[in-house]
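The complex appears here minus one protein chain, its other protein chains still in place.
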Amino acid sequence: MISTRRHQVMAKIKKNRILNTLSKGKRLDGRDLDEYREIKFKVDVIERAEGSAEVLIGATRVLTGVKIEVGKPYPDVPDKGVLIVNAELVPLASPTFEPGPPDENAIELARVVDRALRSAEVVDLGKLCLIPGEKVLLLYVDVYVLNHAGNLIDASALSALLALMTAKVPVYEVSEAGVEKTEEYKPLEILNKPITVTMAKIGNAIVVDPSLDEEEVMDARLTISVDSQGRICAVQKGGSGYFTPEEVEKCVDVAFQKVEEIRSKVVEKVGEA
Amino acid sequence: MPLVVEGKRVDGRGLEELRPIKIESGILENADGSAYVEQGRTKILAAVYGPKELHPRHLADPQKALLRCRYHMAPFSTEERRSPAPSRRDIELSKVIRNALEPAIFLEEYPRSTIDLFIEVLQSDGGTRCTGIVAASVALADAGIPMRDLVSACAAGKVDGFIVLDLCYVEDQEGEADMPVAYMPKLGQITLLQMDGLMTREEFDRALNLAIKGCEQIYEVQREALKKRYEAIERLVGGEGT
Partner (left out) sequence: MPGERMFEQRDLVLPGDLLARGDFKAGDNAYKVGDEIRASRLGLVEYGEDEVSVIALKSCYDPKVGDVVVGKVVDVNINGWDVDIGGPLEAFLNVKDVIGGQPSPDIPLTRIYDIGDVIVAKIVGFHKTSMRPLLTTQGPGLGKVGRGLMIRITPTKIPRVIGKKGSMISMLLKETRCKLILGQNGYIIAIGSKRGEEMIAAALDKIERECHVPGLTDRVQEFIRSLKGGGEKVAAGG
């Protein structure tokens, strides 16, 4: 219910610099209001995982591992596989992260990433059933935040997507004896590629991909996920401030623009690597 | 199973019709402020304690009051009994509800203190985060917490391809999209906005407008609930004697 650390106090001189620079249409790191930091990625970084991807947005670093196991389905959906998304704000990633079970920030992060993947139906869970009611594939997507320099949501969502896109599913043989894992693997079938864009509101300005400093002074943030067919599949407002309906519309416009850029510059390149 | 047949939904409502809503304020003796809301079959109780000293003191914010919010569902509130332990959903909802109410409260008036808000879902039929915010706002005003405006909340969504207002549980589960919104009508400010499901840009815009309209209607019910206690006393007492 409450964070366990002392409130972070930002130096007034820094806060003023951020606001002054914004009033001139720029950000402290020289970016335009609608500009992302450099996005870099690597896939297949953890051989023991069935899928993995590390994404860097500026200095924010998130590693997602996908593990695929066999388990029981949920009783009300006996013929579908299960997608489980978890996020860890690993203590080494920030002086503000404490060891312990996921706090409200880690839980929100995991659920927002999950929402986009689930609403867009990235994976057809119906195809992950081995023995209905008994054995299905469990897709564990574990988001591991390794360095927090702002905008964990976009980096996490992107690394989760790339990890799934490059994941290999073990082939199981189903017989009367049960379920047996073979030596073979096949790629996980991906039906949709939602991309997530987060914007922060600072005073009257709206900036894309907030840095850590910007997150500390922002009034509120809005996260919008758009799928491969241009449909909105997840929205999350965060922070203690507000948006007017006009500001929401403006954010949606910007989101659609940035989603296209990220899709062409990053996601489409995954196959080529 | 179709959810919309000839403009009527599973519970007989029209596409843009709210469920019947009833709000009572000041019903708990100990809390500084409280409210009870019934919206369709959803029943929610909210209570506020504070502002008061926050212990341990080093967790306090020297510049403003902390709003601590606990959203929780009673074990008997859902079709199948649920564990009383807070779920991940309870924790996320506690956070987004807190973020929905913070912009309304003059937190800077009471630095270092805490305002504790408890939202208990006694029976759930969908829309609990919105109904929870509706109850919480009334409880906060009932407690005399200084606010810029009341916060109202309502969800819109997409069911069988139609954009509808105030989804019940079945519509949320079986429908194509759900969009909860919290809004301060006098100030025109959106303080909660989430969406899960699939919507085109155009559907998103229509749903957002519809949800805001729902918020404006519910806002009037919140105001009536706060006024009516005092107006009832006035009527009861004002007629007698000198």
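Letters are used for the chains, namely A and B, taken in the order the chains are written, and counting of residues starts over at 1 for each.
Criterion: a contact is a pair of C-beta atoms (placed from the backbone, for glycine too) under 8 Å apart; a residue touches a chain by one contact, two chains touch by 3 or more.
Just so you know, these numbers come straight off a predicted model, no measurement behind them.
Colleague: Which visible chains touch the chain that is not shown?
Modeller: Answer for the hidden chain's contacts among shown chains: B.
Colleague: Based on the whole complex, identify which of B:I27, B:M147, B:V170 or B:V221 touches the chain you can't see.
Modeller: B:M147
Colleague: What residue numbers in subunit B mark contact with the hidden partner chain?
Modeller: 32-33, 50-53, 62-63, 65, 104, 106, 109-113, 141-150, 184-187, 223, 226-227, 230-231, 233-234, 237-238, 240-242
Criterion: only the chains that are shown with their structure count from here on.
Colleague: Tell me, which parts of subunit A touch subunit B in their complex?
Modeller: 1-4, 6-7, 102, 104-105, 107-108, 110-111, 115, 118-120, 220, 222, 227, 230-245, 248-249, 252, 256
Colleague: In the complex of these two chains, what residues of subunit B are touching subunit A?
Modeller: 58-59, 61-63, 66, 68-70, 88-89, 91-92, 94-96, 99, 102-103, 177, 179, 184, 187-201, 204-205, 208-209, 212
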